[in-house]
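Every protein chain except one is present and positioned as in the full complex.
For subunit A:
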Amino acid sequence: MSRARADEEEYWHSSKFRAFTFDDEDDELSQLKESKRAVNSLRDIVDDDDDDLEKVSWSGDPVGSISWSIKETASSSTSSLESRDSSLQKGYSSYSAFPKQASSYSLSSLFKGRNKLPSFQSLSDALSDTGVKNYAPELRRPKAEYKDYSSDWSPKDTVRRMQRGKVCSLERFRSLQDKLVLLDEAVAGHDGNIITAVLIFLKRTLRKEILFQELEVRQVALCHLIHFLKETGEQKLLLDLLRFLDRTEEVALSQYREHLNIQDVEKRREFLKGCIGLPFSAEDTSHVQDHYTLLERQIIIEANDRHLETAGQSEIFRKYPRKASILNMPLVTTLFYSCFYHYTEAELSALQIPDKQYVLTALAARAKLRAWNDVDALFTTKNWLGYTKKKAPIGFHRVVEILQRNNAPVQVLQEYVRLVEDVETQLNLATKYKCHDVVIDTYRDLKDRIQLAAYRCKVERGSAEEEKIDSILNNTQIRWKN
């Protein structure tokens, strides 16, 4: 033990600091892999029995835990815990340790068997020993059950008593003055539960305009009422309150929020249409308008494509069946979908989207289909002289990354790697994705003989790349920098 400790100390102190990066896959991961190998090699020595392993069900919860048991009830709600346990005991008969009863036994004895087990120290004994008898875990009947009918408590005392869980009648606070003093006392008491309780009483006994008016100058209480109305779903009163306060933007958002609860798409579309005229900020009005347009479009696309798919006429749907409906998806997802299934159709122009977002999405969709010509066209521009040039609103390193994720062939990949502006990034990407030609050409251009020679062992023996390296290294025209 002490030796191991010393080893660790030594480790923490001696090992030299090295800059750490999460990109440094090679180094750090290989270190990890090495540890993993070491540990795994020990597995067959260790794996013969699992006695100190926690028993875990297939869902991953320890057997016997409450979460596990609830899942079990859910999957077979007819069998009681008892029968379940016995059946499990059969199943797990090889494990002598299950079920463990020891700890629970001593616990129940706390309440049932104090006399039978005199050696066990009960909770109350333990408490009085340490001199904390004054802490009351309320093992008597809860306070709430006590009723108190005395009616001359001051507002302050009333609040205080309510805070202690005692039932207090508020009915005698009848004048507006009394009601407001009560509310202010509740706010001063810092207990939100009481503030809400008083508000419920005020809401019941005051005309709403009077209540709203008084709350306007009582911000803390106002927050409580708004939250309460949100939670109880009293939408109408909430909107009245917000209108009274002139919080028009919140009125709009609060109404717009209701669309989340509408499942049926047609109804949802109708609802959103109605939202467009609500008093949003100018900016949000256009977002809501866009939301409506998007859903409207999605409903059309969905109906159309479902038909195409079931008819089985369209090749693309046969080859790549849809995984999910496009309804209620974000705009970019819809764009991706359209670029995937409807690239050549005019459909696309209906979706208004910034250049960057469009290019990223279209690229991902076309690359997934391995439509390299479309990818090519996406970045090709012609200038007025008719020369073509490759341009992208996003960095070409991103383009490379997306292509690579979609398993683009090296020929395609290296074309874009060459377009990466920063030489260092270009070299890194080329090395990472094995675009040998790019690496070789770059080292040649950098006149870096040492690196080029080192790279020779990374290409296949006897390959065209090796030949190319050799011919460059043998080229006497090049003035190497090293």
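One rule holds in what follows: a contact is a pair of C-beta atoms (placed from the backbone, for glycine too) under 8 Å apart; a residue touches a chain by one contact, two chains touch by 3 or more; residues count from 1.
We adopt the following convention: contacts and distances are computed from a predicted model.
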Exercise. Assign the chain not included in the display its UniProt protein name, restricting the answer to "AP complex subunit sigma", "Vacuolar protein sorting-associated protein 33B isoform X1", "Exosome complex component MTR3" or "Phospholipid/glycerol acyltransferase domain-containing protein".
Key: "Vacuolar protein sorting-associated protein 33B isoform X1"
Quiz item: Among A:T205, A:Q357, A:Q404 or A:N428, which residue is in touch with the absent chain?
Solution: A:Q357
Quiz item: In the complete assembly, which of A:H190, A:K208 or A:R370 touches the absent chain?
Solution: A:H190
Quiz item: Of A:L176, A:V220, A:L369 or A:I472, which residue touches the hidden chain?
Solution: A:V220
Quiz item: In the complete assembly, which of A:K179, A:H259 or A:H436 touches the absent chain?
Solution: A:H259
Exercise. Would you write out the residues of subunit A that touch the absent chain, in ascending order?
Key: 4, 7-9, 11-13, 15, 17-23, 25, 28-29, 31-36, 38-43, 45-46, 52-54, 56, 58-62, 64-70, 73-74, 77, 80-82, 99, 101, 104, 107-108, 110-111, 123, 126, 131-132, 134-135, 137-139, 142, 144, 162-163, 165, 189-197, 200, 219-220, 223-224, 226-228, 230-233, 253, 256-257, 259-261, 283-284, 287-288, 290-291, 294, 328-333, 353-354, 356-357, 360, 394, 398
